[in-house]
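Heads up, this is only part of the complex; the chains shown haven't been moved.
Chain lettering (A, B and C) follows the sequence in which the chains are written, and residue indices restart at 1 in each chain.
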Amino acid sequence: MIIVMKPNAAEASINAVVSFVQEKGLQTHLSKGDEVTIIGVIGNKSKLGDEALLRFPEVAKLVPVTESYKLANKQFHPDPSTVKVGNTEIGPNNLTIMAGPCAVETNDQLMVIAKAVKEAGATILRGGAYKPRTSPYSFQGLEEDGLKYMQEAGQATGLATICEVVSLDAINAAVKYVDMIQIGARNMQNFYLLKEAGKSGLPVLLKRGLCATIDEWLNAAEYIIAEGNPNVVLCERGIRTYETATRNTLDLSAVPVLREKTHLPIIVDPSHSTGNYLYVPPMAKAAVACNADGLMIEVHNDPAHALSDGPQSLTFDNFSKLTKELRPFTQIVGRKF
Amino acid sequence: MIIVMKPNAAEASINAVVSFVQEKGLQTHLSKGDEVTIIGVIGNKSKLGDEALLRFPEVAKLVPVTESYKLANKQFHPDPSTVKVGNTEIGPNNLTIMAGPCAVETNDQLMVIAKAVKEAGATILRGGAYKPRTSPYSFQGLEEDGLKYMQEAGQATGLATICEVVSLDAINAAVKYVDMIQIGARNMQNFYLLKEAGKSGLPVLLKRGLCATIDEWLNAAEYIIAEGNPNVVLCERGIRTYETATRNTLDLSAVPVLREKTHLPIIVDPSHSTGNYLYVPPMAKAAVACNADGLMIEVHNDPAHALSDGPQSLTFDNFSKLTKELRPFTQIVGRKF
Amino acid sequence: MIIVMKPNAAEASINAVVSFVQEKGLQTHLSKGDEVTIIGVIGNKSKLGDEALLRFPEVAKLVPVTESYKLANKQFHPDPSTVKVGNTEIGPNNLTIMAGPCAVETNDQLMVIAKAVKEAGATILRGGAYKPRTSPYSFQGLEEDGLKYMQEAGQATGLATICEVVSLDAINAAVKYVDMIQIGARNMQNFYLLKEAGKSGLPVLLKRGLCATIDEWLNAAEYIIAEGNPNVVLCERGIRTYETATRNTLDLSAVPVLREKTHLPIIVDPSHSTGNYLYVPPMAKAAVACNADGLMIEVHNDPAHALSDGPQSLTFDNFSKLTKELRPFTQIVGRKF
């Protein structure tokens, strides 16, 4: 960490900071400029408490020089990770397509959708059994029944399965039925849930929070990995901005930024981010082109009657057309699909 | 709800929409303009599914005309609510000051702070026992021990007490020791936790999410009230914007906006929003001036050694000076303090 | 326009609104729901003044049903436009690459860069002669000398040329030397400059403002076209969000959204949006994949010594490698390059 003093800080103020740091068992290194003195801190800064130094007179700012996440950090794990999910893998060699309905509605519906997405090239079936909804009066999901239907559809088609979890109860149920769990955007900093997901033993898809910075996202992944579960996959799903023409703003540049910072695989969700089925195919192609490891796409047999997120779901025809159109892109980027 | 068709939509497209709506048991009302036809939907729109109508050819947009929250809505409850917390009340007659450390660190520390904030005019002691932290390697709170210290400090001083909860376990513990629970910004859309808070029977302080719209916030309150717990207090604590000179951007205009939309009391937190003790007093005064029902302020006996949020904590002297300066403002707005 | 009344609005309030609208020579169409009455307004809403109806008692909100931009609107011009710039064209058949330095520094430098970008496949040379800089103490550009160097480099290489303009003086100079002018992000709502750009007769590249919605952007384009100049090209260059890992957040979903709303060609600038040369190639590929009509990329012979925007500039080698890698993507999307 670097401590930047205010311009022309008094000698006494500088000495007080230096003493405080040294008393905590850390070393300091002074550098005096024309106007400004900076103090380099050498050692484990967690001994100093959170930014408490800002309370010292004439301290202007603190500049961290190392990231707080370690296990998710590419610096200590330069090679890209591959995460096994059921009988498939998410990582640098594949383009993984997760597809299915926003919400599991009935067993029959799910079976029909599972067959269609498998046919078109998906390897993981997605479907929500626990739905976090803005209003308490909206459909909240089938819960454990939904998980059972997911298992049956997975077994019937050979697809791996993923479901969102929203509580410890949901994790405990999910462990019995599905291959991967998802932490949704609204729970990205539900640290209690992250720890429980870490303990579950299942691979975890961690969606980016609607207003999470990339560093906060990687720290959230760190919570999961720190519980002994390295099988974390990140999913960019759009951030909140002032633009209202799309539901959220898909931040595709997060893909190359994450490649510099972490070894974890990266999935892109063009459905939730855009909120409009018309925009899903172009953004799916863009995601492949900038080297995402996979896509999560909502597909529904009858979007106009879907219980949630109808406007952004692809029909079977839309989805099948899209996966065909994606194939040449996957060839260019050298991924199996 | 109003359905706006695309300009010059075909008769057949309009008829298809009308039929769909009527089949669901709702009435329609057509209005044809020069270019655009609009269809008014009369009845309970939840029968239609989420925006599924956007999938119909030539539907341009859907415009909701009623809010989805009911119990939190001023329309059905015009008078402002008062919420009892221990031996004090939050509502239109008081200026309630909640003060205390970001995190409970030791029993002695808490007792010293409790006495100081009581002396200066606070009626509720705040203190974190379960700390949601960005990094898993930061101090996570004393958990149940912290709650016990809160109870002791409350009993010793006569202050009511409030603690943040982050899980069902934390709620179950909090019920034993404190007078009010807090749902933090990161959990504002942790709907599972909201429901459990609703069932707890304790009054709930619901902080606004970092990127939550006011409507989402009121829907989150609705989750709690819908479980039979009307004692919800809202807390504005800053939203995330591009500005970096403050930790977050305090959205004080949320106070008058909420006054138009809801009967629930409104608290402002100038500490977390600004992230800097220098900015706490002016923003506290501004909050009182725009008619907030109370303030939540971080106070610490030794901010430079605080285990969290040192930069924004007031010293005892700062806090005592602030409450003195607040008194004339509270007289103007006609609140007891 | 639709006028939504507040729930249970009084008959007198509804009548007052209806009378006001009819006095302005417009027709109304009433639709009464269980709680809410809506009033459709038929005719040219500009007669009503800006949202003045919100001042009537019990008017809840106004919902526009048609866009205010007409000449830029795809509805009245369904086929995509092609804009000629010097000896090249921007439109649905090509992938146009504009490349060059952020700022023109010397004649020699520009000539070297022009040859390199031509060699690698660019057809338009970009280079700033008037630089809008955050600080008055930063390099502000060579002004008219810079334009002359652009002309010389264009003539020597056969490249068309584009320069940003910041004032009427700059437009008057640019008309003498370059093939296309650019309105930068900070001037997107400098309506005076937009009108002058419209009168200049040159094709105009209109960058999106840092916090402009897509509708505001199209209205800005409307200002130019309304002066009789249909040759407008839009350029997405990133919007401002809370994320700091990139300079701005490239909103690639603007590309498909614009395709639904306008016939104007769309260029993507991965250099200014990301602010980091490492992120330029993946975002350039993504832009091609989602069907942008072209790219604007900063290239510099010696980025470490560039007078501005060094961190995001590609070296000749980087740029040449990128254009090679882009070719298979352009084949898939069916564009010449």
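Keep this in mind: a contact is a pair of C-beta atoms (placed from the backbone, for glycine too) under 8 Å apart; a residue touches a chain by one contact, two chains touch by 3 or more.
What you see is a predicted model, and the numbers here were worked out from it, not measured in a lab.
*Asks:* Given 3 placed copies of the single sequence, how many copies form the entire complex?
*Replies:* 4
Operating definition for what follows: only the chains that are shown with their structure count from here on.
*Asks:* If I average the Cα coordinates per chain and compare with the overall Cα mean, which chain comes out closest?
*Replies:* A
*Asks:* If every chain is reduced to the average of its C-alpha atoms, which one ends up farthest from chain B?
*Replies:* C
*Asks:* Roughly how many whole angstrom separate the Cα centroids of chain A and chain C?
*Replies:* The mean C-alpha positions of chain A and chain C differ by 31 Å.
*Asks:* As a quick test, compute the distance in whole Å between the mean CA positions of chain A and chain B.
*Replies:* 26
*Asks:* Could you say which residues in chain C touch two or more other chains, in rising order?
*Replies:* Touching at least two other chains: 241-242, 244.
*Asks:* In the complex of these two chains, what residues of chain B are touching chain A?
*Replies:* 20, 46, 49-56, 68-69, 132-138, 166-168, 170, 186-187, 189-193, 210-211, 216, 219, 222-223, 226, 240, 276-277, 303-311
*Asks:* Name, in rising order, each residue of chain C that touches chain B in their complex.
*Replies:* 2, 4, 7, 29, 31-36, 38, 40-43, 60, 63, 65-66, 75, 240-242, 244
*Asks:* Which bits of chain A are touching chain C when the two form their complex?
*Replies:* Against chain C, chain A makes touches at 211, 213-215, 239, 241-246, 249-257, 260, 273-274, 278-279, 282-283, 285-291, 328-329, 332.
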